[in-house]
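Every protein chain of the complex appears in place save one, which is left out.
Here the chain labels run A, B and C in written order, and each chain numbers its own residues starting at 1.
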Amino acid sequence: MTMRKWVVVPGFLALAAAAIVLSAYSGASTPQGRKPQQPIAFPHPTHVAGLGMNCLYCHFAANKAPDPGLPAVNTCMGCHLVVGPSRPASQFGPARTSAEITKLQQYWNAKKPIPWIRIHKVPDYVQFPHMRHVNAGVSCQTCHGEIQNMPVVYQAKPLSMGWCINCHTGRSNPPFKARYDCSTCHY
Amino acid sequence: MQGVLGIFSELDSTVHAIEALRKKRYGDITVYSPTPRHELEHALRHRPSVVRRFTLIGGLLGMTFGYWIPIWVSDYWPLVVGGKPVASWVPYTVISFELMVLIGGLSTVAGLFVAARIPRITATIGYSPLFSDDRFGVWVESPPEHAGAVRDLLSSEGAVEVRSER
Amino acid sequence: MSDTSAPPSGVRRREFLKVLGATGAATAAIGCTSSHVEKLIPYLVQPDNDNTVPGVSTYFATTCRECAASCGVLAEARDGRTFKLEGNPEHPLNRGALCARGQAAVQGLLNPDRYRGPRMRRGNAWANITWDEAIALLAQKLAGVQGAASVFLNRHESGAFPAFLDQWLSAHGLAPHLSYDPLLDGAVVQANLQSYGVAWPAIDFTAARLIVSFGADFLETWGASVPQQLSFADARARGAQAPRFVYIGPRRSLTGLNADTWIPCAPGSELAIARALVGNGSLDDVATQSGAPADALRALRSELESASPALFLSGANVRNAFELALAVNDLNRSHGSVGSALLPDRAIAAFEGASRDADVIDALDRMRRGQVALLFVRGVNPVHTLPAAAGVADALAKVPFKVSFSSYPDATSELCDLILPDNHPLESWGIAQPLAGEMSLQQPAMRPLFDTRATGDVLIDVAHRTAASSRFGMTSYRDWIIEQYPGGVRAFTAALEKGVAPGRVAGRMSAPRSTTAAAAATPAITPLAEGEFHLVVYPHPALGEGSGANKPWLQEMPDPVSKVSWQSWIEVHPTVAKRLDIVPGSVLRVETSAGHVDAPAFVYPGIRPDTVAIALGRGHTAYGRFAEGIGINPLTAVPVALHPGAGVLALSGAHAQVHTVDAFDELVTTEGSARQHDRGIAQVVPVTALLSREERSRLPQTVANVRMPQAENAPAEGGEEEEEYPGKPDTDFLPGLRSAVAADAQGELVSKNAKDRGMYALDHWSGMAKRRWAMTIDLARCTGCSACITACYAENNVPTVGAPYQSTRTPGYQGRPGANILRGREMTWMRVERYYEGNVEDSSFEARFVPMLCQHCGNAPCEPVCPVYATYHSPDGLNVQVYNRCVGTRYCSNNCPYKVRYFNWFGFGEANRTQYAWPEPLHLQLNPDVNVRGKGVMEKCTFCVQRIREAESRARLEGREVQPDEFTTSCAQACPSRAIIFGDAASPDWTVSHVAADERGYHVFPELNTYTAVVYLKKIVHPAPPEAPSGA
Partner (left out) sequence: MASTLKPVDTLPPDLPSADVHLPGVKTYHQVNVDIRSTLHPTKAWFGALSIAILCLLVGITAWMYQIYMGLGVAGYEPPVMWGVYIVSFVFWVGIGHAGTLISAILYLFRAGFRTTIYRTAEAMTVFAVMTAGLFPILHLGRPWKFFWLIPYPNWRLIWPQFKSPLIWDVFAILTYLTISTTFLFLGLVPDIAALRDAETHPIRKRIYAVLSLGWRNSDQEWRHFSRAYLFLAALSTPLVLSVHSVVSFDFAMSLVPGWHTTIFAPYFVAGAIFSGIGMVFTILIPLRRWFGLKRYVTINDLDAAAKMCLLTSLVVGLAYLTEFWVAWYSGNEVEQSYFVARVFGQWWWAAWIMLTCNVILPLSLFVQRLRRNTTWLFILSLFINLGMWYERFVIVIPGLSHEFEPWQWTRYSPSAVDWSILLGSFGWFFMWFLLFCRQLPAVPIAEIKEIVPARLRALGKHTEPEYTLPELEG
């Protein structure tokens, strides 16, 4: 009765192949974990965990506008005019000169904006108003991950529709109350 | 397993051979024919096939599934279209019907495979390619001591060829 | 304004060009779009004013300069780009409304064919130069030119700039400039100056009992159209108190179609009729010589005896226009409309100070005689807007050095030697003087897009290099106007908030010519020879005299009368069509003494059989990709006819031969059938059947509900009685409107076994199901002007599809302007349908305009047929279209009885495609809050859901509920006749819920049980009063 296997096995293979193709094709693979090289290796831990700066200090609009606001170069220079590249020994490490701050100053002197590489992005047909989420008590970490501990920022969450809906329908922990009507995000 | 194979060229002699063998009870009989002939079926007096049960169960399963999926899906994320009830059984009857036919049909085939023991790869002993052409065959599963008697019976019934196989 | 040295961070994320189409492609290829490497460019220096919160719009109050009227606008800008214009509610002139041309100013600002910097002619080629070179060159050319040896031809505008210009010219010893406005009705201005001493008295239609217009198209380009429309609509919506409107002219323009009675008369015979109405001249003689029906004239005269005040307007652009205007002024005086309906003391100052056509013609003669050494042209295109017979091009050829300040290459600037591209008005400072006592301020809403400079600044820089430097100490034109501004810089900056301020800015030093023009003897109407036609030439309602032609919105907007776009046409009467044996689209040749034009015929019942009419505005030889080679310019066939006294150019009235040409040029029209086949789409109610609401309430209910006598407004197949008058107080169509989903009103919504009814439950915390967004459209107000269409294009990133370059792949019509529209692929989410009623063979036919948009049905037929939930009903009553879910089966469109769903046939929204609708920098106009749809996706009106959600977010941010009438849709906001009202019909606090209950309210196709969210209010028709026995 080997014949049975002969008939059945290709069938299973075909099904499996179809399933794989379909899932990949339907965009099931999200860029979760993307970790691109940034022009300046900005250390969030140093600023947030170390200096205890508030996210809103740089991303100033996150609580009042759809877009979180990207810090202008002069925002950085506000401190880094004083805090130069050469670093004395401190709780952050031994004395050294920070190549990154040098780069920052180069950009500033060249009057060039810093070409950051975008990591967190919902598709363009999704309207994501930051202020609605921030004011509803959704922490930055909920979507961006433990960013204060990320030496190099990467995409911690899938940012897929199912993932959004999970919160919006209150299945998250802690549960949130939110609309899950399509026209809340898609128009 | 061993037995005697008689190859016939006429239908009626095959029928007569079967009748005779059934009287003698030498052992299980398998009859080969190029096409299903009711004469043979009458002679063999089989019980009704089990395939119908597969069909029934498959059909019922399909029908249930065909109602369950759309209703569950609609209520899973309630969206109103055209001011109609989110989950309404009427339109879902179509889905249900189609799935009944689909699963019912497939399980019928499954039933055939199980009941008729196909697919099988080896043309087991006691088979001749002529059976798909124009010859009829009678395979009698019989112990050696009966072999002789069976051969005589078959040839006397008009088998064009009789051979023992093991 | 932001630092544009860094591309605004918003732009890339928001022009979702590839969204849908390419997401498909991308997902097919790599699984997810966001794997693309995308840069985030921050500002270098954060603008310290909090104007630029990312993702939040800034509004700059400024002034529209598309026509001389200078309405106030709010320019919506985000991340340093201006992408939308809306009327300024504070502005006394337009009170928040804005016409199509005004809204399209944005496309002028972001036009891909703008001059990118100064250039000069070297031989036959253009050479780009720097501003320093340019200014030095101009300064050097100025030396040695004196007085009348230079001509400065400036587009007529009110306010500070003319004064500045004259000052500058005189400082250089040059003659004052010519303020040329091809759209301004010079004859009326001259007559008004003579009769009232003001150029243009404000008009209050509400005060009139009868309106008689002698070819004055006050809803289109005649005068200040927006305020006139506002007032006209207010008047017409007054039901029983509304004035009747009689239109006298050879052709029914949009204004004429809005009239209750049309008296067709031969062009030029209006004067005779006007005089006969005063009493001199027997009506029958006039009737015979003017071809107007005598009984209609008699009826009018008898009606005049009772109707007072009666408002008369003249706008016929014929040889005796000036005398006509004077006669009309007399009529107004005798019928008591002066001071009531016609308000000289509230004059519209914007039209003051315009030069007469004669002055321009005279200047051309001097050029031709070689007496002009230096010519400045700014904002006008005389080569295109003056009759070819005037020989503008030859005259220009005689001028050794010609300077153009034009922002776009056009027929005139192509002939000039030095191009100093002016900033777009939205990039400039300025002060306009719309009303005598009101200044309208103009401030930049955006940094200059290209290397252009405001003419004022250029002239000042020039002055710094010449002897006149002493008189121009200031560094910029802005400083100059602040010097002029009463109250100085502080008052000025304070006023910028509102954009308008009381007061008057110093006008021109040299007043225009003395206004006592002698009324010439009436030229008798020369009778037509055999086979001759009168030629009527009129400005296109949207393109005007042609300045609008390079704006795709205006090209695509179907002409309100002919519904033709991207094309010129010749209007002929059906009987003529029969006689010539032609069909719509057959090419005709119109030939006059001056020349001839060929264009396809549009068979139009609203024109006299002995007249043909052609619109101005198209036929540009050079005006960018959206205008060149599209249509024809009738002025090539118009002889120069200058009024001896008033010096006004008459474009209409020439005699023309009409031949058929053996060619067919299919009309690019959006019109299917012009008759509504008794289907009750556009319904009317005779004014006699209207009772004011209080009268109604006093009646016992039974009487109140008595069925109104109605012309034929019963829906074709509306079986039940109820369907025939949905306006009655206890009408049963409102439940569908009062609740988000009709089924909700009918009880069950979600199946019993559902765990929760989700957001459709009325008690859901979000309260969405408590709302029902709805709209009312008052057909008594709607004039069909189509401003709403443009507003929708602007707000919702609706692509224009008619440009020639978009037609390369359209089967059957490759490369032809408007090919996609010929194939019915226009994308407009909102259309204005124009239906004829009555007998189109004679002049008594009636036209009805119906703005048709997604009706957001409570029982939407489109929803249940979509296999993927791409369209469904939101709890707050919207019929939502989810673009990114749509797979494009187009079943929804098949099932939509209103046919308001539009499919994206090509990649109109995909930057890498030939059909792309927003070639750089036009893409900066895209509304960041709205998706740009890719190919293969169905789209439709969303009730501006982005505005709804934005208002909800704002309310949430400020911890409050959305206030009644807090926001409205783009079309409602723009509508110059306030016909559209949007809001939450489920809440009594919103205006819309009351208007929807009006007795004139009705649904389209109620018999289909769709429970639409759009309630139309029946048009009010004013039948002529029974003729008084005294008449005749």
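The rule is short, and it goes like this: a contact is a pair of C-beta atoms (placed from the backbone, for glycine too) under 8 Å apart; a residue touches a chain by one contact, two chains touch by 3 or more.
All of these numbers come straight from a predicted model, not from anything done at the bench.
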Chains still shown that are in contact with the chain withheld from the display:
A, B, C
Can you tell me which of B:K24, B:R120 or B:R163 touches the chain that was removed from the display?
B:R120
For the chain not shown, which residue from B:A20, B:I69 or B:A149 touches it across the whole complex?
B:I69
List every residue of chain A that touches the chain not included in the displayed model.
3, 6-7, 22, 25-28, 30, 158, 160-163, 165
Spell out, residue by residue, where the missing chain touches chain C.
20-21, 24-25, 27-28, 670-673, 675-679, 681, 716-717, 809-812, 820, 823-825, 831, 833, 835, 852, 861, 864-869, 872, 885-891, 893-895, 897-899, 902-907, 915, 935-938, 1005, 1008
Missing-partner contacts on chain B, residue numbers
9-13, 15, 30-37, 39-42, 44, 46, 48-52, 55, 59, 69-70, 73-74, 76-77, 79, 81-82, 84, 88, 91-92, 94-95, 97-99, 101-102, 104-106, 108-109, 111-113, 115-124, 127, 129-134, 158, 160
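The rule is short, and it goes like this: only the chains that are shown with their structure count from here on.
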Give, as an integer number of Å, the spacing between the C-alpha centres of chain B and chain A.
62
Using mean CA coordinates as chain centres, what's the chain B-chain C distance in Å?
79
Just how far, in Å, is the C-alpha centre of chain C from the one of chain A?
46
Among the residues of chain B, which are close enough to touch at least two other chains?
77, 79
Touching two or more other chains - residues of chain C:
758, 869, 872, 875
For the complex, give me every residue of chain C touching chain A.
5-6, 9-10, 13-14, 16, 18-20, 23, 27-28, 31-35, 37-46, 53-56, 758-759, 765-766, 768, 869, 872, 874-875, 878, 880, 882-885, 929-931, 942, 945-946, 949, 953, 956-957
Which residues of chain C touch chain B in the complex?
741-744, 746, 748-751, 753-758, 760, 858-864, 866, 869, 871-873, 875, 1011
Residues of chain A defined as touching chain C within the complex
24-31, 34, 36, 61, 64-75, 111-118, 121-125, 127, 129, 131-132, 135, 159, 177, 179-184, 186-187
